[in-house]
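A single protein chain has been removed from this complex, and every other one stays in its place.
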Amino acid sequence: MTTRLSLHVPEPTVRPGGKPDFSHVDVPEAGEAPRPPIDVPPGEIRDFAYSMIRVLDDSGEAVGDWAGELTSEQLRTGLRDMMLTRAFDARMLMSQRQGKTSFYIASLGEEAVACAHRKALAPGDMCFPTYRQQGLLIAYGWPLVDMMNSIFSNAKDRLRGRQLPGLYSAREAGFFTVSGNLGTQYPQAVGWAMASAIRGDDKIASAWIGDGSTAETDFHSALVFASVYRPPVILNIVNNQWAISSYQGIAGGESAKFAARAHGFGIASLRVDGNDYLAVYAASKWAADRARADLGPTLIEWVTYRAGAHSTSDDPSKYRPKDEQAAWPLGDPIARLKAHLIRIGAWSEERMRQMQAEVDAEVLEAAKQAEAHGTLHDGPKPSTASMFEDVYKEMPRHLREQRQQLGY
Amino acid sequence: MTTRLSLHVPEPTVRPGGKPDFSHVDVPEAGEAPRPPIDVPPGEIRDFAYSMIRVLDDSGEAVGDWAGELTSEQLRTGLRDMMLTRAFDARMLMSQRQGKTSFYIASLGEEAVACAHRKALAPGDMCFPTYRQQGLLIAYGWPLVDMMNSIFSNAKDRLRGRQLPGLYSAREAGFFTVSGNLGTQYPQAVGWAMASAIRGDDKIASAWIGDGSTAETDFHSALVFASVYRPPVILNIVNNQWAISSYQGIAGGESAKFAARAHGFGIASLRVDGNDYLAVYAASKWAADRARADLGPTLIEWVTYRAGAHSTSDDPSKYRPKDEQAAWPLGDPIARLKAHLIRIGAWSEERMRQMQAEVDAEVLEAAKQAEAHGTLHDGPKPSTASMFEDVYKEMPRHLREQRQQLGY
Amino acid sequence: MARLSMVEAIRDAMDCKMAEDERVVVFGEDVGYFGGVFRCTEGLQRKYGKQRCFDAPINESGIVAVAIGMGAYGLRPVAEIQFADYVYPGYDQIVSEAARLRFRSGGEFFAPIVIRMPCGGGIYGGQTHSQSPEALFTHVSGLKTVIPSNPYDAKGLLIAAIEDDDPVIFLEPKRLYNGPFSGHPEQPAVPWAKHPLSEVPEGRYAVPLGKAAVRREGKGVTVLCYGTMVHVAEAAAEETGVDAEIVDLRSLVPLDVDAIVASVEKTGRCVIVHEATLSSGFGAELAAQVMERCFYALEAPVERVAGWDTPYPHAEEWDYFPGPARVGRALLKAMEA
Partner (left out) sequence: MARLSMVEAIRDAMDCKMAEDERVVVFGEDVGYFGGVFRCTEGLQRKYGKQRCFDAPINESGIVAVAIGMGAYGLRPVAEIQFADYVYPGYDQIVSEAARLRFRSGGEFFAPIVIRMPCGGGIYGGQTHSQSPEALFTHVSGLKTVIPSNPYDAKGLLIAAIEDDDPVIFLEPKRLYNGPFSGHPEQPAVPWAKHPLSEVPEGRYAVPLGKAAVRREGKGVTVLCYGTMVHVAEAAAEETGVDAEIVDLRSLVPLDVDAIVASVEKTGRCVIVHEATLSSGFGAELAAQVMERCFYALEAPVERVAGWDTPYPHAEEWDYFPGPARVGRALLKAMEA
């Protein structure tokens, strides 16, 4: 008897018009996961890839071995970083609609991942981010106006109008120039960490990739080299459930957990509630400590949800139910941290309103300053002649000739 | 306190001059591994990647759940296939030394993998082999003289002198044109299997890669697409311990088992004694049955040892002890199958000698025939003008012009 | 006859071939349920089912590789690379495999695949949504490279590409998806409906690979161009009043050498225009061939107008883009020489 073969094409549980359904997402109790010593052999924590590290429980309490890492002062800073990131995104989305820039990518709903991770890194460490980790810069304290200058491609844009909005570069802030090509920087981060190891330094690298982009071949390169040379690198996977219109099943997430990709390489791996600021910080710190102690790479799958559109070019209502975010079982990172702070008596609705006003004002002020230097179609611009610069360290003859042809 | 980081560079246990040492290779008892039903969920057999399926024990007995698949007639055929492959290789190595061809790659010590695997496939199935799976063609019964014509790039070479020796193509025999580029065909096999599934056919694909080449990015592509679409494909990894001069640790084998690479993709995975003809057949059959029953892909790591040089351009005494093969704990596939056949009373030293003479004669006869059609530098050759053919289905104008310039 | 945009014409070509040939399958990132970020595959999954039109993982190398495997099996895969700028991870599979399968197997295996990809700038896409990598394919023996400039050709060429037994790189100038574009961003966008070449017959027809089309006859100077630049060249000729003959190559490999020679021998002058970076661009090959084949007919040096040898910048888009002003200057220069 022969079976007729057929192609299996994964499909999300619901499509537009359907009722949001996340019943397939296992959400373990907060506090359940033990905290292994940083020198645990990777083979002994394989089950971590099939579970989830969570600190904040439903009532807003911080529980378990991974709790207790941060003071309430630090948590309030974290809350502010996330709120500032969200306010920044909102303003930039508006600017894009107003034609001040061509394009924008927000991080709505995922703010905890980048904001809390940044706090676990040290000066001199280098992140290799995707376009959705603006939270790294904001939590670092990088000037919003510098980010906006680049979004507006204006006269003060350090990248001289060359890059799409959101593809920042800020070496000083440990933020590597973001590529528009998915995945390419993941193995570069491994190379950077290898260099630190070769030089006997103490710097670590933090690599970033989305769930969809784990399918890219560069993901494999990163794991191979990390497995062989054991350099000090954190391999972050932000599993926000969606690529553009395709859900994580199209990247292989239907058949296995992304965190388990590390096992075939003997790389330590964690799977973490990415909407839990405390869990993100604690897991990041654990991985950073391992790296710095020369114990090698750690892969972390951050489980979160892309609450907004993929970008300003996208309309998610075309491929998923509009109200899916409300059903997302891990909630919203800002709401959860706020609830925790209130529960431990370190916060109030009133202070929340004040802080909201504060971050909105800060963003508004930065936008004003940036707009004064121009926006994509209005006001001062980077010099056209600068287009020929930085292609090489020194401009070769053929580019000098071309610049002249253009009239400069 | 900060640790000074350092780059970990894996190193084999011994180098030339040292005493061969395989104490790090765990060899479980034959017969230990249970045989799961073909519809077992991949997640339930993860421990198979950390163990090894073995059928033949040290005394030559076939034991355990994976035994009993083949008649003694079939086993004798298997023995002959392997002996023929070895004799073929020996002759071609000699031909290369005699300048009859430019290059050759033998499969000494790994004959069981290809020869036994082939027997588990059906007509119409397609292998995507590397340059070291000549055993697939020989066990299929493909004419040796056709293979030699191609090795000698002579007038009867169906590939018209275009390919390096050993890069055969034999569609009829389910043998895909071998690429000189490592890894490229692994995801192509997945595509071929997807096509079979799309058409509702019952054909399966068998993909091949070496331990060293699992590092290539194409390996990842194959696993991603196999994980997502679950097509009928067997993903073979031939772990013969060495790439060229670099051992499997440089591909990540020091940190994990190659078989475990499948786990991050939810793909069923086995690790098998590749020098055990019975184990290779049984595991191949199991994977082929799964594929044909539309249960999806299986990855298999075949543990074996490259007993000879990488190719005729290589001198292994430069990077590993000369006598390493003798210490290899899984022995030699021909010797082991012979011992088994003798133990079950189906073979004798005498018949062995006869068969050796037979296969040597068969190879010699084929070589004579092939050489009559020319060798690389002597005798008839493919027509020079044919160089411009098959670049496209129909020769475009610019190639016609170029052919004319060359005088044809 | 229906008036179609380029997106609609491209979709129509796939629809038409999927309807008449069961072997045709369509896949790529976001092409299944969603219908593609530029909507070129919209409705195909609904119509032909998930087994024949589906989403692919974000892995361009894998997309090409599985297309090759499918093609070798006997299917006719049409794979989409979301932007030409993202084809490089798949470059090895294209160059080392798709292009060589037939040659190295003596014809036993081949890859009758089409790799579609939007190319070119003009949409503020920055350096990773604006590239024109055609020269990286025209250098590779075994590939065909095609680039339409209008809906009629887009449908006919895509059908020819799908029916072709060789691997075809099918470049779609994204700035032309929804209307012709003369290179004047300050002017209001024009829809295809107003352009004669948006008249697209229903059902199957093919525009053969390897045949150029003269878009404007002229005696003064030959303009060799393709894709968006056809419209830019038309504008430049209009605006300068130069009596230019505009040859839309449509297919770069195979190349319509006869059409090129005929025109250059008539005009004695030649300007080559492409959006891709100048150095080692396809314009170099065209210039070399014009020189080799028409040397004694040439009255002036062949001029190349192309993108600068820099990555495609975001804000300076219109300084990079070889628009009608630059093309016009080259026409005048060629006429003066």
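Labels A, B and C are assigned to the chains in the order they are written; within every chain, residues are numbered from 1.
Methods note: a residue touches a chain if its C-beta (ideal position, glycine included) is under 8 Å from a C-beta of that chain, and two chains touch if they have at least 3 such contacts.
A quick note: this is a predicted structure, and the numbers were derived from the prediction, not measured.
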Just one of A:5, A:92 or A:194 touches the chain that is missing; which is it? A:194
Sole residue of C:35, C:69, C:89 or C:120 that reaches the chain not shown, by the stated touch rule: C:89
Please identify, in ascending order, the residues of chain B that touch the omitted chain? 6-7, 9, 11, 15, 102-103, 153, 157, 160-164, 167, 179-183, 212-213, 215-218, 243-246, 250-252, 313, 318-319, 376, 381-382, 384, 387-388, 391, 398-399, 402, 406
By the contact criterion defined above, which parts of chain C meet the unshown chain? Give residue numbers in ascending order. 61, 85, 88-89, 91-92, 95-96, 99-100, 103-104, 127-128, 135-136, 138-142, 253, 276-277, 279-285, 287-288, 291-292, 295, 298, 300-304, 309-311
Where the unshown chain meets chain A, residue by residue: 126, 128, 158-160, 162-163, 167, 169-171, 176-177, 179, 181, 184-185, 187-199, 205, 217-218, 220-222, 224-225, 228, 389-393, 396-398
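Keep this in mind: only the chains that are shown with their structure count from here on.
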Most distant chain from chain C by Cα centroid: B
With centres defined as the mean C-alpha position, give me the chain B-chain C separation in Å. 41
Please output the residue numbers of chain C that touch at least 2 other chains, ranges allowed. 51, 57, 59, 61-62, 89
Counting only residues that touch at least two other chains, what does the list for chain B look like? 194, 196-198, 217-218, 220-221, 224, 228
